[in-house]
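Heads up, one of the protein chains got dropped from this complex, but the rest are sitting where they should.
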Amino acid sequence: MTVVEEAPLEEAFEQTIARNDRIEPRDWMPDDYRKTLIRQIAQHAHSEIIGMQPEGNWITRAPSLRRKAVLLAKVQDEAGHGLYLYSATETLGVSRDDLTRRLLSGTQKYSSIFNYPTLSYADVGTIGWLVDGAAICNQVPLCRTSFGPYGRAMIRVCKEESFHQRQGYELLMTMMRGTDEQRAMVQESVDRFWWPALMMFGPPDGDSPNTERSMTWGIKRHTNDELRQKFVDMTVPQAKALGVTLPDPELRWNDERQAHDFGSPDWEEFWQVVKGNGPCNAQRLAHRQRAYDEGAWVREAAMAYADRQVDENV
Amino acid sequence: MTVVEEAPLEEAFEQTIARNDRIEPRDWMPDDYRKTLIRQIAQHAHSEIIGMQPEGNWITRAPSLRRKAVLLAKVQDEAGHGLYLYSATETLGVSRDDLTRRLLSGTQKYSSIFNYPTLSYADVGTIGWLVDGAAICNQVPLCRTSFGPYGRAMIRVCKEESFHQRQGYELLMTMMRGTDEQRAMVQESVDRFWWPALMMFGPPDGDSPNTERSMTWGIKRHTNDELRQKFVDMTVPQAKALGVTLPDPELRWNDERQAHDFGSPDWEEFWQVVKGNGPCNAQRLAHRQRAYDEGAWVREAAMAYADRQVDENV
Amino acid sequence: AAELASYCVMLGDDALVYAQRLSEWTSRAPDLEEDIAIANIALDLVGQARLLLTRAAAADPGIVPSLPEGSPVPAEDALAYFRDAGDFRNVRLAELPNGDFAELVVRLLVLSSWRLAIFQRLVAHPDPVIAAIAAKGVKELSYHRDFAGRWFVTLAQGTEESRRRLEAAMAGVWPLIGELKSPTAVESSVGADPAQITDELEDVLAQVLSVADVTPPDVRPIAVTRGGTGRDGMHTEALSRMLAEMQVVARAHPMGQW
Partner (left out) sequence: AAELASYCVMLGDDALVYAQRLSEWTSRAPDLEEDIAIANIALDLVGQARLLLTRAAAADPGIVPSLPEGSPVPAEDALAYFRDAGDFRNVRLAELPNGDFAELVVRLLVLSSWRLAIFQRLVAHPDPVIAAIAAKGVKELSYHRDFAGRWFVTLAQGTEESRRRLEAAMAGVWPLIGELKSPTAVESSVGADPAQITDELEDVLAQVLSVADVTPPDVRPIAVTRGGTGRDGMHTEALSRMLAEMQVVARAHPMGQW
């Protein structure tokens, strides 16, 4: 592709974006757009895969057979989301194996929320309610994102995550109707996850250099702070209905803004966790690395077998 | 050593045996005597080492800190017994590593009792009471065995095992004073271990080809059936004091013999387990093999380091 | 009714205990596709366990462990979470600790082939609930067996390493197959014809081994002891450890709602 040809292509690309239409894998797209998308979709896929661990931690200890089935199915869905999203990235010309290596080497990130430990069964509910809730706020606008395969994957992902969020909330609601110990478990879990959940929307808009370009390209549709506010406003009444206290003394309704005022997360903690020093960063990557290494001989056997079948059919 | 010289040496050996004196490692001894001893002491050492597993299985679950300390110390003692006994065997010209390989390859055996699983904490007590009890019956006479290092090792081993036996009995006694569930645990455990404990004395005298020669050489001092009878007579009143039923409908006092009559263990089961088909044979050897393999790099490092120290001191 | 309950507990425990082992694989499989498939199989088995334990409790409420007055724990969970190892009736093959992926494939092939052979016959069981559970289960188990069978052939014919691992896994699993072929009195009286089940299991395994070009390992079955087998509540040391983990949250909250 020569420079001469690029001008009309770029024009077509920008018109598509302006029309809020989808860019498809076969369409021409700027290199930066492609790179930004790969980074974002891969990070999203990695988050699904690493996100299997904190909840997976409780599958073997689920306190009822119904909850065991629900949790198994949820973690399985996360693997499924990882699959579609890796496929969407593959349409941009990178392989799943490549992306896995980037995850393991730390050159691509995943959502920092998964670097916090799950310490009780209530965390399964809290992750559904707050973490999936925050993820949905982030993701619903992405269903209209400009890149076709990503947008379509997000439609499916969001549908399933809404279901997970309801299940998580329902678990907490059930526990709140249980014993005092169960209610204390729920409150303790919410205390731990509230601030990390707020951090899921990313740093304050002033510290988020990529937001503007991503918005211009229609990859992103709202700023971090807008989404965070929306999440808080959505969650406060849910917390009330549940009967838990959100651990923020500054949290209150602001009649003038018709929105909640709330405190600021510990951004120093946020950057520490992003940089790899969170409570579970090393553990999560080591777990994934071990699974990857221990599976190597199986993947090799499958390839050798497939090659043999092809040879025999030739 | 030529044939000409052997006659007086053999005479001296036989005189030592006849006097009930000890043969020492530097003394001349017949090849068969040496081989029999190596087999017997090694088997005894292996039994201590493999015997760490069934009880070790409960260290991490001991129900009180006192019991955890008692059990840790006991399993540690077993490792210690293994150590002395391997040392005794080494005086006969075989290395510990050699013997370990023979254990792992299945060419040397260990006591079959350890091929039964431990299924409750009561088993820790039952093993102390019945299994160590049977072992002591077998071993006390060995303190007077003709080979010096073996006899001396047995004196120490027997002393510690008597202590273990009392501790095991005391655990069961304490549990019997506890709840109904605890009493049921003790009874269930005794039901499982009674017959295997009787098998510890080996097959009936008629089926024990090595007994006679070992007795002539002063390596063994009583027949299997004699020891089994002694064990039953010793154990029945202890069971009564404890308040458990021994699972043998034929067990009763015979006034004429001034001894207990009792049923016959399932010798078909005995031979199956000896041949390697017991409930835990594969598990016990696999566990030992894994520890051996996983420790290989450490043993190599220690040797390399020791060699280097020697070199530097030269 | 007691016999029927006892039979349902056996089949339910096989599913529950093996589902627990399979669920330990979550986020550890060789690739995403297998992670999803294994979770799916575990889910099917949890579902079967729930139906069977519920049926067992209905047939004989006396088998359900008693909980504190007013506990909201349903019968299926009382059975799953409040029995000790000695009260479980699963075959020992279901409870063995996980090995590598080859071990998963071999054990799943054996257990799903056996269970499918049973369920295919239970479809015609006089108890309509069992018949319905079996009808649903047959579809699920066919998929489990296919998954295992395909991977069995793949590993056998993949690389030297995969074949070596497959053979090692077979050597570990085969000694425990004898227990699947030794029905208890309850199974013989209430269940499907054990002779037919054994025949079918042997046929299926022979067929898969032949396609994979693998011979059965030269190992002897674990002997029957007076203690009995898993069906008699006599388990390996692994089961109580597994249950310590599985039951810990439920037991800490006998009055809990989940």
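A, B and C label the chains in the order they appear, each numbered from 1.
As a working rule, a contact is a pair of C-beta atoms (placed from the backbone, for glycine too) under 8 Å apart; a residue touches a chain by one contact, two chains touch by 3 or more.
Worth saying up front: this structure is predicted, and the values here are computed from it rather than measured.
Participant: Among the chains in view, which touch the chain not shown?
Facilitator: A, B, C
Participant: From the listed residues B:K35, B:R177, B:K240 or B:R257, report the one that touches the chain absent from this view.
Facilitator: B:R177
Participant: From the list B:L9, B:L72 or B:L251, which touches the chain that is not on show?
Facilitator: Looking across B:L9, B:L72 or B:L251, the contact with the absent chain belongs to B:L72.
Participant: If the hidden chain were put back, which of B:A62, B:C143 or B:V274 would touch it?
Facilitator: For the chain that is not drawn, the touching residue is B:A62.
Participant: Please identify which residue in A:Q15, A:N210 or A:N277 touches the non-displayed chain.
Facilitator: A:N277
Participant: By the contact definition given up top, give the residues of chain A that touch the hidden chain.
Facilitator: So the residues of chain A touching the missing chain come out as 54, 57, 61, 116-120, 188, 192, 195, 266, 269, 272-273, 275-280, 282-283.
Participant: Tell me which stretches of chain B touch the chain missing from the display.
Facilitator: Considering the whole complex, chain B reaches the absent chain at 49, 52-53, 56, 59-69, 72-73, 75-76, 79-80, 82-83, 86, 121, 171, 174-175, 177-179, 181-182, 287, 290-291, 294-302, 304-305, 308.
Participant: Just the residue numbers, please: which parts of chain C touch the chain that's not shown?
Facilitator: 84, 240-241, 244-245, 248, 251-252
Keep in mind that, in the parts below, only the chains that are shown with their structure count from here on.
Participant: Could you tell me the distance, in whole angstrom, between the mean C-alpha positions of chain A and chain C?
Facilitator: Here the centre of chain C sits 35 Å away from the centre of chain A.
Participant: Would you mind listing the residues of chain A that make contact with two or more other chains?
Facilitator: Where chain A is concerned, no single residue meets two or more other chains.
Participant: So which stretches of chain C touch two or more other chains?
Facilitator: Correct list: empty.
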